[in-house]
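Here the complex is missing a single protein chain, while all its other protein chains stay put.
Presenting chain A:
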Amino acid sequence: MHLIIKAQGEGAGMLSRLLAKNPYNLYDRTDKEARVRIVFTSASEVETEAVIYATPDPIDFVRGPSAPEDITQYINDREFVTSSLFCSYIRAALGTALNGRPKEEYLPWVDHRFGLELTFGPVASNLPDRIVEELFTALGYDIEITRGDGVYSFDLKSRSTVRRIRLRGEQTLQTALRQLFVLIPALDDYKHYFISGDEIDKIRRYGEGWLDSHPQRGLILKRSLRFANLIKQYEEFGRGLPGSSPESDASDAQKPQETQETQASSDGEETKEPKVRLNDLRYAAIADAVEALPSKAAVVDFGSGEGKLSARLVSVPGVKRIYAVEPSAVSQLRAMERFAKLEGKPGVTVPTPVTGSLFYYDESLRNQDVMILCEVIEHIDEHRLARVMETILAEYAPKVLILTTPNKEYNEFYEMEAGTMRHNDHRFEWSRKQFSGWCGSWCERYSYSVEGKGIGEPSEAFGYPTQMAVFTRKESEV
């Protein structure tokens, strides 16, 4: 990771003085995280160039307290690319210039606009060249982007994922560095990132005088601060709102968590299905169906995920026990947080989280009143489904089994591309005929009767977006 600053023309020799470095000496400092070096490749009054580079310790790098147990972490671009880490490594070395406090005799040069050429990289950024260019052209720089070597002996990628950026323009050294100290971290892709409250302060200081008028201000803030509450704090501070001083929150560091974008994509179950509260409609339809049942004391929510349906069922009158059965520990943990909030509410049955899976057998789930598989079966490979249904109908034998699954025909109404499914993990989606035929075949084999329903906004041609089947055990034969 490196930054090359070149000044040309009048006063170029002042560069080394503003940096407070003797251009004929080597600067070489090692602190606990990295070794930082500066060397001048030229030092004349018309052209001076400083090369700044940092070398983090590659072994300690991966041994840090949060080093995850994943092999990919040991081969890490963090060791090479320019990032907020790079900025923090070199900050002390460039402190004089950043703060504009050279020796008094050079002070007049602090505000001098040099003919600057700034080269830095490698940059790992998912921003397209167009945006990257805009970030800098808006500040008056000419920009030149060079890609790394992305040619391999086999078909791997169309181009390199690292870039080197060269900027040319007239700017004071201090402003140029401050712009880089904001924009280098903003360019960088690092996602899971510990951002402390004083980051706001840093952006405010370094961004002073240019950031607020930058056309990509929103993007820069979002990529720098990542979290909505930090951005809000920044904005409020800017407007001078009382009680929101970032300093007061400095100790209240943000926990690393997923970015807004990632959350949005991983959160909802349905990604391609318009979110016309179909989830809520489904929960409501299931809750109504359960409420209408004569026996509903014990309900098993199989594949309960983060517990939304279970949490919805707690207020259904007559439901006394809810088993929220889920194989994923992560989902179960979220469900438990959700359930904890229900604790102590009057008339509410707090669901019991159960680790379980449809591919296993759990005798504690036998002979319950209601078993629900809400949007579950389509996540099971079709050839495995029969065994799952056998376990449910023959072994668990609930009085009532409620299944919901997407109606494939309706995808056309959503104007989805033919052949695509509503979720990446769907192993199949069925038409109304397929689903009802399949349900009927199970009734023939086991003594259940079945009734079908639709959920959501119906379309005349395609039916409802979600199909529901309610299987009822024939009591006479039990």
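Rule of thumb we're sticking to: contacts are C-beta pairs under 8 Å (C-beta built on N, C-alpha and C of every residue); 3 or more make two chains touch, one makes a residue touch a chain; residues count from 1.
Keep in mind that, in the parts below, contacts and distances are computed from a predicted model.
*Asks:* The chain that is not shown, which UniProt protein name from "Polynucleotide kinase-phosphatase", "ABC transporter ATP-binding protein", "Simple sugar transport system permease protein" or "Glycolate oxidase, subunit GlcD" does it carry?
*Replies:* Protein name of the absent chain (UniProt record): "Polynucleotide kinase-phosphatase".
*Asks:* Specify the residue from the set A:18, A:81 or A:110 that touches the hidden chain.
*Replies:* A:81
*Asks:* One chain is left out of this view; which of A:17, A:37, A:178 or A:296 touches it in the full complex?
*Replies:* A:37
*Asks:* Quick one: which of A:11, A:102, A:121 or A:398 touches the chain that's been left out?
*Replies:* A:121
*Asks:* Which residues does chain A use to touch the chain missing from this display?
*Replies:* 1-2, 4, 24, 26, 37, 39-43, 49, 51, 53, 58-59, 62, 69-72, 74-77, 79-81, 119, 121-122, 124, 148-150, 152-157, 160-162, 164, 327-330, 355-364, 379, 381, 383-384, 387, 391
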